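On to chain A.
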Amino acid sequence: MNPVSREKIMKRLLLIAVALSLIILPVILIWVGYNGSGIISIEFLTSRPRLFEYGGIYPQIMGSVYLVSLCTLFGAPLGIASAIYLAEYAPDNRITQSVRFFTETLAGMPSIVIGLFGLEFLVFYLQLKTSLLAGAISLSFMMLPWTIRASEEAIKTVPQEYRAASLALGATKWQTIVNVVIPAAMPGILTGVLLGVGKAVGETAVVWLTAGSGLEAFVPRSLSSPTGSLPMYIYLLATQAHTVEGVQRAYGASLVLLIMFLGVSVSALMARNYYLRRLGN
Partner candidate 1 sequence: MSYQINEELLRFRPKMAQDKVIFNDFNLWYGEKHALIDINIAVKSNIVTAFMGPSGCGKSSLLRGINRMNDIIPVARSTGEVLIDGKNIMGSGINVYDLRKRVGMVFQRPNPFPMSIYDNIAYAPLLHDVAEEEELDKIVENSLRGAALWDEVKDRLDDSAFSLSGGQQQRLCIARALSINPDIILMDEPCSALDPIATIKIEALMRELKEKYTVVLVTHNLQQAARVSEMTAFMYIGEIIEFGATRDIFENPREELTEKYITGRFG
Partner candidate 2 sequence: MSRPLDIGIGQIKGLLLKMGKISVDATRQALDGFYKHEDNYAEVKMWSNTVQMLAEEVEDRATELIALNQPMASDLRILKAYIKIAYDLERYGRYAMDISEIRHRIGQWSDIDDDRLTLKELGEAALKVMEMSLKMIETMDETMIFELSKIEASTDDMYFENLKNLSKCKGDPVAIVANLLTIRYLERLADHGSYIAESISYAATGKRISIR
């Protein structure tokens, strides 16, 4: 075969590969939308589940919102602070390298293991019970490595010249970080945080073990209340429902979850663009 025709064939093969991978995403979206949109109604969104496969998903929506917000509240500051330390202060030695390796590993750790740890340590040992607090903390374990990694990367890509300019004006290192580096790294940090939030929104195994069974009929009233969430609800109904209504509700909840996820992504994009504009790019 001559190189020219080989070139043509390879080009087509690559095209097929990209078409296949690109087609899966819309197929899922359409599939979920098609199957889920029928059940969506005000009642479905505002009432609580009944008799396992009947009723609405209001507590689950709110549960997911609470879990994710609380998890972000714990995870984001901790993650950003760790990223600042790693990027700006940590000496370049064995320990730092180990910490970095550990973070990377944590990012790829199976969520069921994190869930198990949350269950043993938070739920049983610290006696937080299966609760909103235990779930949110465990979820923030999921979120942390993603936030740290992306934020550290964002802070490191802030040009060294900014730091030098600020230091040369008599600023201290901390003043430089707060006033110059963090604002400049904000788009990247936001992306990092929302990457973590995205991970947390869809997480099933962790909330199953630490937050609640999924079919809770009430919006959590305190940090120690068991909390339902959309992924758990979907999991239960998809695997254990016996009726058409059950399956329909699983699809409906999936659609809501997707929309929430999309909402997070879009607001992430908007926030990012806002900061980029403010930085003048």
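Candidates were picked such that all candidates are chains of the complex that A comes from, given by their letters.
One rule holds for everything that comes next: contacts are C-beta pairs under 8 Å (C-beta built on N, C-alpha and C of every residue); 3 or more make two chains touch, one makes a residue touch a chain; residues count from 1.
All of these numbers come straight from a predicted model, not from anything done at the bench.
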Candidates 1 or 2 all belong to the complex; chain A touches number 1
Spell out the residues on chain A that touch candidate 1 in their complex, using ranges where they run on.
-> 91, 159, 161-162, 164-172, 175, 179-180, 183-184, 278-281
